[in-house]
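The complex appears here without one of its protein chains, the remainder shown in place.
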Amino acid sequence: MSAGPRSERDFAAVLEQVRPEAERLIAQYPVKRSALLPILHAFQNVEGWVSPEALATTARMLDEPLSIVESTATFYTLFFRKPIGRYLLQPCRGIACIIDGAEETMRHFRESLGVAHLETTSDGVFSYEEVECLAACDRAPCMQVNLEFVYNLTPEKIDMMLAEMRAGRFSVRPIPQNTLPGKTWHVEHAPSARSSGAQNVVDADSPGGIGDRSGAEMLKRLVNGPRLLPSDERALRDGKTLLEELERGSS
Amino acid sequence: MPDQKTVSLTIDGVVVTVPDGTLLVEAAKRIQRDIPVYCYHEKLGPAGLCRICLVEIEKMSKLQIACNTLVTEGMVVRTLSDRALDGRRAVLEFLLANHPLDCPICDKGGECDLQDYAVAYGSGSSRLVEPKGRKPKAIDLGPTIVLDDERCIVCQRCSRFDDLITREQSLVVKERGERDVIATATDAPYVSNFSGNVTELCPVGALTSKTYRFKSRPWDLQRTATTCTQCSVGCALNVDVRHEAILRTMSDPEDPVSDGWLCDRGRYNIAYLDDERRLTSPLLRDGENWTQIGWDDAITLWAKVLRTHPPSAHGVIGGGRLLNEEAYLLSFVFRALGTRNIDWRTGRQFETTAGSFEGTLADLERAQLILVLGVPPSQTAPILDLRIRKAVGRFGARLISVGPLAAGSFVPQTRVRSVTEIPPAAFDVRRIAVVYDGISRDLLAEANAMLRPLQAHGTQIFGFVAGEQANARGAEVLGLLPRDGGLDTRGIFSAAVGGGVISTLACFGADPLLRHPDRILVERALQSFDFTVVSELFLTPTAQRAHLVLPARSAFEKTGSTTNLAGTLREVRAATAAPVGTLSDGEMLVALAAALGIEIPSDPEISRRVREMIGVPLRGGEELSFSGRAPTPREGFELVVAEHPFAGGGTSLHDARVSILRPHPQVGIAPASAQAAGVADGDIVDLTSGDRFLRDLRVRVDEDVAEGLVVVTAGLPQAPANALPATGRVLLKNIRSVREVVASGGVR
Partner (left out) sequence: MVLEKVLTAGIGEVDLCDIAVYRSRGGYVQWRRAVTELTPAAVVVAALKSGLRGRGGAGFPTGRKWEFLPEDGRPRYLVCNCDEAEPGTFKDHELLEMTPHQVLEGMLIGAYAIRSHHAFIYIRGEFKRGYEIFMRALEEARELGFVGQRLFGTDYSLEVTVHRGAGAYICGEETALLNSLEGKRGEPRLKPPFPAVRGLYGQPTVVNNVETLGYLPHILERGAEWFASVGTPKSTGYKVLSVSGHVQRPGNYEIPLGLPMRTIIDEIAGGLRPGRKFMAVQPGGGSSACLFEEHLDLGYDYESLAAAGTMLGSGAMVVFDDTTDFVKAAHSLVRFFAHESCGQCTPCREGGHWLEMTLERILHGEGLASDIDMLLALSAQMTGINLCPLGDSIEPFLASVLKRFEPQFRAYLRKPQVAFAR
């Protein structure tokens, strides 16, 4: 299930917590925009993910357009654009881990949690992501739990760890969760203004609407219109076929 | 510079000498050896992303990109060696790997760089076994543009244009690696006055104009080079026509006036030509109805009216829409008749020069200080606005907007209400540009007082008027002014209402009922004239009250010239045939002259005189009498009327394809003022001043508006700003939230 919108008051509390830190961060750079990543980290520390409100607030704090903040944030894999589980399990799939048994431990994770790469368990407790080399190759296979390292993984070690997490006894601080996570936090493609440009278009068939059929209308005019030049004969022939197809398609 | 250092190098065996600092890709153009590019663009500079411009350079082990390689003395370059071609083929194979190859249904087909280079340098087949990557298609990016992410090769020309040229930064790259896409901020449409340019910059079919989607193939289009007449900048325009219909307009990359760009109004507001409401026959009033009459009857009737009234009883207004030659004829014919009541100043703009200051658009770009006086040019002359952004953003000029509205230019600026507030140190530069709205005379006087002494001491001062009317400058130079004791526009209307001294009106390319600062006066005058003749494309508000309406031709349908805000003569050429039944304003005047027995000069002679008159410097700050201004009352908010490129009662109102871009009636107000007045963003209010009012405006709380004033949009027929006193103060009344309005069954 996916999360509903939070009330404005919820975010005001988040902002109150983050603002002093954000001001300190901005002050330590000669140019404001440098604080972009650190401020997003600060929001994620409090909220568990980088919410749209956090992105918009960061943009305001830095005097940058939201587009710039989103463009930057979407470059980095450690900013979660949707809520994630209480425990983010990130086994390493780097070359040293792969040749040292990571395939087996990763399979074990997937089977015991019932999730795939980039998925969250339905109870919202675990998020699972296979990540690139974590720079702990001497203790392979390794992983991070909420960015804290766990080394020399074995299926038994994984079982014990998951049990402790389920019982709330695991030593790593759980990720804050103000919104229940969905099946995945992965965003396949950044949602751009898919429809906002068309908001003013009442009729989907009108020119400029997303269902712009002006091309089809043009063809219709060409086929049915009075002004027909000899050179249009071929266009007419193709046009009729195309028009029929279009009409079949739309009915 | 005469002693600029040059460098000689050899490209494909040909020795070429170019200035030091030239990029290899540009040097190659000198010998017609075009190196393929996608991400590189002359105006955007090198980005080094697409890697298609690989060339072999002697003494360098790897292939180099020509777009970011500076030429050096003795460099030996091979653009077509086996290695270079191998590199190019490799890049093309990668580019096409995930490209949908949907050329048969792609608008770019036939003028697509990916298609062209794939044919020229590609391998003809792909080794890709895997299914191609899927990305979103036909994304409705905003009111004007559709994006196809699958066709996109992420050359970033569009996002770099929106960063480096417009400085708006609303188009960006999101995600990373092979998942990266061009996008806007979440839920934010791509809205810009310059959006159409990205479709020209896009080397593939990823960004297309909604108005041109699925309309034509480039090889079926006939191109005419002309000038855009939508505003006073006068950008070069390439008009593409198929079957006598204008399907699209394109910029001219070499045009020094537009710098190679077009604004969206100039680009997209073209479909009005084919609107079914277009007038195609002279209309004679018959009580409440119109009767279609023939041209002979119409001209005869008009000539008869002109002869039966004394010359001093005729009023002639208009000219901003006319071509130079037509403005000359209008003045010539009526002056021959003895009429002196002739004025182009039908709206709020009453000047076409900023005092004695003149300049070219290239001068503006080089200015170190730019003063924007009055209503900023961002809406009246968008391409001029783009030049200001370039001067500030790229060349580091300082921008100061003086007056009620911020220049809204996406570049740093200082805002003041008076020239006297500007710190004197700001003027300590060598080149200053003044951009004036042609309305705010007090501000110009302040600027003059400050700048004239500087000019005497050698500071270069450039002046520009970005006014409401496209060819105002041509109209003024060619004689549409009441110079010799005639009445100006307000005088004509007042005289009609008062003693009936003026009894006929000829209105050419003007809509005073919508545009003149005093709508009530115009309304009363139009009821008083014995005879009003209006030349128009559509039945505009003024035309609706005329006795005789003459169906005119648009600037796309006639040939001549226009004068831009820098005083440059620009050629206008007919790109398409006009509807049967219409005449150009010039043709009407020729017919009228014949009916009146007035002998007019030949066409070449008119053309010669026009060129001569346009070439003479303007009147140089001569004080013109103008009765259009009224004293300012003290209470309430000061009223400011701002332009919008898609407002107006003419072309954009009659173009269904740009209807989405038309502004809604609204009132802009600064945050603190909004609070003081008790209104919030989105509320619906009425504006009142005495017994005059403007109803049902949506409140827009806007930081670009100065405190203590309100801004309304000019030229909206459903909410004509000129219904309120020209420079009066207004009160916000009848404040309702949207919810209340909906509950009470909508606006009145």
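In this document, chain identifiers A and B correspond to the written order of the chains, with residue numbering beginning at 1 in each.
Please note the rule applied: a contact is a pair of C-beta atoms (placed from the backbone, for glycine too) under 8 Å apart; a residue touches a chain by one contact, two chains touch by 3 or more.
Here the structure is a predicted model, which means the values were calculated and not measured.
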Among A:V18, A:V125, A:A140 or A:I175, the residue in touch with the chain that has been omitted: A:A140
Residue, one of B:R30, B:R134 or B:R176, that touches the chain absent here: B:R176
Hidden partner interface residues of subunit A, rising order: 28-38, 40-41, 62, 71-72, 75-79, 93-96, 98-100, 103, 131-140, 144, 147-149
Missing-chain contacts mapped onto subunit B: 46-52, 54, 62-63, 68, 86-87, 90-91, 93-95, 97-98, 127-130, 133, 153-154, 173, 175-180
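One rule holds for everything that comes next: only the chains that are shown with their structure count from here on.
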Touch list for subunit A against partner subunit B, complex: 52, 55, 65-68, 70-71, 74-75, 77, 187-201, 206-208, 210, 212, 214-216, 218, 227, 229, 232
In the complex with subunit A, residue positions of subunit B that touch it: 135-136, 138-145, 147, 149, 168-176, 179, 181-191, 210-211, 213-215, 243, 271, 656-657, 660
